[in-house]
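Before anything else, here's the structure in question.
Missing here: one protein chain of the complex. Every other protein chain is in place.
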Amino acid sequence: MAATGEPILEVGGLVKHFPMSQGVVFRRRIGEIRAVDGVSFTLRRGETLGIVGESGCGKSTLARLLMALERPTSGSVRINGREITRARGAELRQVRRNIQMVMQDPYTSLNPRMTVGDIVGEPYEIHRKVVPRRERRRMVQELLEVVGLNPDHVDRYPHQFSGGQRQRVGIARGLALKPEIIICDEPVSALDVSIQAQVVNLLERLQDEFGLAYVFIAHDLSVVRHVSDRIGVMYLGKLVELGTEDDVCERPSHPYTQALLSAVPVPDPRGRETRGRIVLQGDPPSPAKPPSGCRFRTRCWKARDVCAEQEPALQARFTTGHAVACHFV
Amino acid sequence: MSETTVERQGRGKHARRGRYSPGGPWRFGPPRAASLWSDAWQDLRRRPMFVGAAFVIAVFLVMAAFPWLFTSIDPHDAATCHLSEARQGVSDLHWFGTDNLGCDVYARSVYGARNSVVIGATTAALTALVGGLLGLFAGFAGGALDALLSRVTEIFFAIPSVLGALLILSVFRTGSVWTVVLALAVLAWPMTFRITRAAVITVKGQEYVLAARALGASSGRIMFRHIMPNALAPVIVVATINLGTFVAAEAGLSFVGVGLQSPDISWGLMISDARRRFLEAPEPLLFPALLLSLTVLAFVMLGDAVRDALDPKLR
Partner (left out) sequence: MWRSSTAERDGRVPGGEALLTVDGLRVEFATRQGVVRAVNGVSYRIDPGETLAVLGESGSGKSVTAHAIMGLLDTPTVRVPAGEIRFHGTDLLGLREDDRARIRGRRIAMVFQDALSALNPVFTVGAQIGEMFRVHEGLSRREAERRAVELMDRVRIPAAAQRMYDYPHQFSGGMRQRIMIAMAIALGPELLIADEPTTALDVTVQAQIMDLLAELRRESGMAMILITHDLGVVADSADRIVVMYGGRVVESAPVHEVYQAPAHPYTRGLLESIPRLARKGRALPAIEGTPPDPLAMPTGCSFHPRCSYRQDNCVTDAPPRYRIGPTRDSACHYWREVLDGSHG
């Protein structure tokens, strides 16, 4: 997990607003949902960047933007220096060979009418030049073996596998084109507790073996902590804190990060009566009507007048490059 | 690691509020390789309703294809009718009795199966093809194409079907098998369209479709490899049930005089011819009506059984 490689994925000022409209015949715009609202970060070769945040913070939209499954309202996504947000057709297909994803739900992410061999081999059907036809079955079996499945099971259907095994199938499909970047969108949250660790271990082993860079999106901080070199914390479409795993988790500097960390239940009952915990009041505001200034101010115990007037920028406030978007660090 | 072939799909969720589906809260894959279709087949074979309906349908299909296997009388041959034997009741010689012209009702009923089956099957196939394909495109593409096609189907839904069929058939003046098929298909495709479109929109939102897009799959590949096989089940169910209703519709149109015309033989025509003398000779009306009901019922039951077997919520 070397975090010193050259940048492989550069995201700058990424914005995605979904229009909200009303009416059937004459549609008129009544507003927009600011799902992702100005996100910038860099991912280096072989590195894992964790993105944490709660539901509605825009992390899944971010994943789709990185995969070029949605077109951003503005901003740029560069892979190896090449802009992908405006790529189309053959160029876009070329881009996709280098960035793949692992999805959350192993029950809905595999086509129930296709055999596991067809699912894992589909990338070769789409990108025909990657592997010659007669080699494909062998390649698929190799991939199944790599992810810890029995290669003789190529002709089975997804419903004959357990949740954890299905997730392995999804990972094999993501690996088929030998991408350099894999976007993991909540890859373990749908799995049974006793299976989560297996899949986390598999992802880490594959990273070492193939030099993959991960963007690891999840809501479970303990898993994100375990796999990530750096962590970004998202709130209402924006990154509020970005730094090394150690900086963000040991020296959280944004009030939201502090609250998030303290809300995670510790799997140890010792000292639970005296454990301090920041319990945030209320729910996150709607991304359709974000608060002015700092978006967290409506739930923040440090908020003052300046927070409503001025939006704090995400900037390095420590020598380590640990960036925080708060007026009071 | 151990390789078990199990899936627990239901989790505790299905267990909640005591709503256990007949398939149980878990779903298990059989030990061998099996697809949803072969699972459904395994399931269907064990349903008495399916077996009964399939048997009845098989008999009618054979009757439609090889009517001479069932009767030695060719009702198209006028010489087999004897006016002197008109309106005779059930006898050894005439199992279903004879009609107003002294023709054997049993032989005519057997030969009438062909027109019913041809019209029902052709219309069902045509509506499934047209409605299904348009539904696939509209559901997949969305936007303007979808809006346009959806409005068009709404117009069709506003036309009372009997009136519509009367109108179309009166344009052609002479009713034949193909004009009846056309009239029924023109009016029936919007329903298949709607069902397909809804199924396609549901499937389009599944994560495996997203995964295929992420791999760079073309629209054609996504439509025909990922969406169509998963949206097919409801279309097949509707086509099966429709087949029965088209058989009934043919009879209805022939009955009111705009469908098939003599000397064609069809159950609807037979019922129509027999209705005026029903009180003195009920057999010429009752027997074709019975066969008609049995056929329609068989197809509707088959459709029901297939739906139950394919419905993922019950699996």
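First chain written, first letter: the chains are A and B, and each begins at residue 1.
Just so we're on the same page, contacts are C-beta pairs under 8 Å (C-beta built on N, C-alpha and C of every residue); 3 or more make two chains touch, one makes a residue touch a chain.
Not measured: the values here are computed from a predicted model.
Only one of A:Glu32, A:Glu70 or A:Glu204 touches the absent chain when the whole complex is considered: A:Glu204. Of the listed positions A:Val215, A:Ala259 or A:Cys294, the one in contact with the omitted chain in the full complex is A:Ala259.
The omitted chain makes contact with just one of the residues A:Gln141, A:Gln196 or A:Ser253: A:Gln196. Touch with the chain omitted from the figure is made, among A:Arg93, A:His226 or A:Arg317, by A:His226. Counting over the whole complex, subunit A has residues 1, 54-55, 162, 164-165, 192-198, 200-201, 204-205, 219, 221-223, 225-226, 245, 259-260, 262-270, 272, 277, 279-283 touching the chain that is not drawn.
To be clear about the criterion, only the chains that are shown with their structure count from here on.
Taking each chain's centre as the average of its CA atoms, subunit A and subunit B sit 48 Å apart.
Against subunit B, the residues of subunit A that register as touching in their complex are 67, 69, 92-93, 96-97, 100-101, 103-105, 107-115, 122-123, 125-127, 148, 150, 153, 155-157, 159-163, 165, 170, 173, 177.
Interface residues of subunit B facing subunit A in the complex, by the touch rule stated above, are 1, 3-9, 27, 29-30, 33-36, 206-208, 210-218, 221, 225-226, 229-230.
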